[in-house]
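A protein chain is absent from this complex, but the other protein chains hold their places.
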């Protein structure tokens, strides 16, 4: 029999860019008793999470909560707003942008994939100027939607969504703006309404600190209007019945009650800490990580300092070093999981997650494991990144305990 | 702040026909730490649940596990095997059969809805003879699939799936057989391979005793072959990439790890008890419930004794009694949730769930609550159903503790 | 390997008079992370439970919380107040009164054991008149303490503690009054200050709904004064250092943090429901139980209706019936644990616990299991006790859900 809760002595360090470690508070909330999803207690739970999740997306519009993992919410964003054969403009920022494009094709859409040549696009964010130029050229308005990834989980690059909105507006183009912030939500600043996003796609297992299994579509009035005409077949993902049932806190089909308990707790935790404090904490841990990487003499995957991700940092390996071998050694020796490089850059880098339920000392453990592992794997290390990170954290420290007590 | 774990003194009795109460063992398993879904430990978990779930469906073929609730698995069964405009023959057994038909329409299929007139069909099971007659008439083989519900959760009628298979074969018709046993699996006998089912749809929150959030498609080679030609757009639900990734115990996108922990535990529990013992226990509790209903002088919703459900029993109210008022009174006075009547028969009956993690004394509590509630609501009660149920249970008792120790 | 969380399908019914079933809310609270017992968070926890526990004892005086089970608190009450060779007047109400007397002997005290002859005392409560008479005869005040059990867990008899106080006062005797309400606290009305008790002994695993492992001494100024002169050796149980450290919410040695988390939650639950509501609920379930016992034609162990226990009911077996055989059959067939008869009356009766986290339907399950088990064991049963209990509950019902929502 497999022992599912087996681990070597001490706690495993799960430092991939999601799923992120689930805090005990949330695990406990998930163990509340399953209740009648048509009863009064459920309605109260539903109304609470539906109201509070809007604060995270910074929207006044409906947010759909799906009892399904994040990939499903990608599909929902497309099938609710588009019709077979529609052209969509997507931008290649990395592996997940590529997968979303592949999905659009599978669903019968015609994605156009903008991007920089080779792996360059995987080191930079969305180029709003390229989007604007393409939209200006589309005088017939064949393009029905622009799809971008806010925080590319495969690279550690966070794009400027507001700039994309400005580009669309500057081009005077009616395309919808669909944004994936699956790994950005509740870690990186995100403003659905202010940035004029039509559909924001997100998931539970990153900044929200939940296990996978819940995903989201935040909507705009324009997106809802588009859904009335959109012809792609849909049922499970269809917004209309969900919006209707949500008015009273219910779902048209069985919602995943226990994950909603977890979501409720996660929302409480985040709103108690304060979104701005959450974002500042992520920025701080990310900067400490980058200082460590630079001290080691290694390159950060994100080549544009204005787009560094607060969620994860991609660490490029010197030529000839297999990043997956380094990861494997760290996993076996120090019981820590790091994110593997995906797609085009497989084996070339690894990803350090510093999101969600993470603090200074967790990060120091993580960086220590990386530094020891790099050395053991024979990767030349210029100086101690751990020392560099400590210097940053000690001179830019906040006081989590005092702040919490305040 | 809503207190999600608030309940009056003592345990709430959740006696709806699903979600069923989640045993502590499963809740504990769901609290194991979330792990890297691309790491070696996850692969071991994935391989285990993928192997063991086949034993529950009684199949040697692949079983797809979706990180989504049951309604999604309905959609998956249709979109993987059919093309826009295809005719599907469906049978009206109750509210859920009706919802599945509605979904087929929404997805661009042409459902034909067989059934008995009025509410008669909601008191009987699938009529295999009617299906056979219809298929014989379809000499052009326009009908691409026959869709039936095995255990109608809205009525408490369990249909004879093997008879439907025989009907299709007798008609010499090539249609696929798609079966929903969302509420039947792991409570009522079910045999995917032996009965020649092409796609079986099921969910986690009934006989498997899990919270909602996982659903299934069990496949046949014929269904897999059909999926190669099927033209309905699909991505999240597409079988091919999942089957491929499942070979090593992984998923093409983020699986819902913590619910898979729960599934693993549920499978252990069911296989330890033994499927036949599980079925016998459900039959026994169902029979005791029916004896109580008859003693009360009330009618059982299922009018065909050969199709009584082992999962739930629908209890019809006398004319003039609002079943939802009775349910509300029982909920408020005895802290017990019963299932409401849905669709066509709303207010006419209530449903007693006796599935999953249920035993003799839990059932006696349930029936006591019903009996007291009926009287308080002014429903004439002929004799004590509780006494009738005790007589049956005491004279047909097994010994759970001794059996468990064996 | 023993599977500690193994149980047959469905929930075990633990209907012994303690340990009582631990609600999930408390189990979850017990899983909060263990913290530094000298840190600021611990102090806040300590101050909270030390303040709230006084409300349960209805005292303004210090309540000592021991990280030890209830038997230890018996010892603490004696060793803190008495000196070697001291005479103590104890009253035989049952097995636990007898054990306490045995302990007094072991500690070097001279217990005098008042009581009715034979097993009569085990069917009645404390006779305050006998105590008064004995104290009047003790003109030299050789008796240093009167020790009585408030709620005899072995019989189901709840004695009148206020009457004992009046008896002592009427005799003009300076003896201390020590009372064991291990199984009475938070189930039966108890008033430490008003009743003039000097030391009240209690435990965690009954009305407080916690696992065993915490016990209590509620003190009076007179008891504290007595402790300055008392000569029995003591260290772990010594009040003085604990009282001192408790002022800031700490303990002089390592407290059992996780059970204190549980205690905190239990206190919240009880105070939310309201002590009077808790008592009324226990009285109601007890009366329903007694009506069932009478309907069966069996005798209640407690022969004095004014002293029926709200916590448990002792059910006497007809001559020739081995109560333990009946219990064993019920355990094996219905997965329910009942309390065994102890000491002098072993095999003559069994005990039904209806305390703590118990409600109407749990009680109905319990009584159903008893009724079926009695019949299976061949005990003649006059009429259905289950029906009698339902009649009482339905006509004297409160509404737990509505009350909770209020």
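All chains are identified by letter, namely A, B and C, in their written order; residue positions are counted from 1 within each chain.
Everything that follows uses one rule, which is that a contact is a pair of C-beta atoms (placed from the backbone, for glycine too) under 8 Å apart; a residue touches a chain by one contact, two chains touch by 3 or more.
Every value quoted in this text rests on a predicted model; they were computed, and no experiment measured them.
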*Any idea which of C:67, C:196 or C:343 touches the chain not displayed?*
C:67
_Given A:66, A:190 or A:331, the one touching the chain that is not displayed_ = A:331
*With respect to the chain omitted from the figure, which of A:142, A:225 or A:394 is a touching residue?*
A:394
_Just checking the interface: what residues of chain B touch the absent partner chain?_
24, 28, 31-33
*Tell me where the left-out chain touches chain C, residue by residue.*
1-2, 4-5, 7, 12, 14, 16, 18-22, 27-39, 44-45, 48, 66-72, 74-75, 79, 84, 103, 106-108, 203, 205, 211-213, 232-236, 238, 253-259, 261, 264-265, 268, 331, 337, 340
*Interface with the undisplayed chain - residues on chain A*: 5-11, 13, 23-25, 28, 273, 278, 281, 331-336, 357-362, 364-366, 368-369, 371-372, 375-376, 384, 386-387, 390, 393-394, 397, 399-404
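In the analysis below, only the chains that are shown with their structure count from here on.
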_Chain nearest the global centroid, as defined over all protein CA atoms shown_ = B
*Copies chain A and chain B touch; is their interface built from the same residue numbers (over half shared) or different ones?*
same
*Between chain B and chain C, what is the gap in Å from one C-alpha centre to the other?*
45
_Need the CA-centroid distance for the pair chain A / chain C, whole Å please._
54
_chain C residues counted as touching two or more neighbouring chains_ = 24, 28
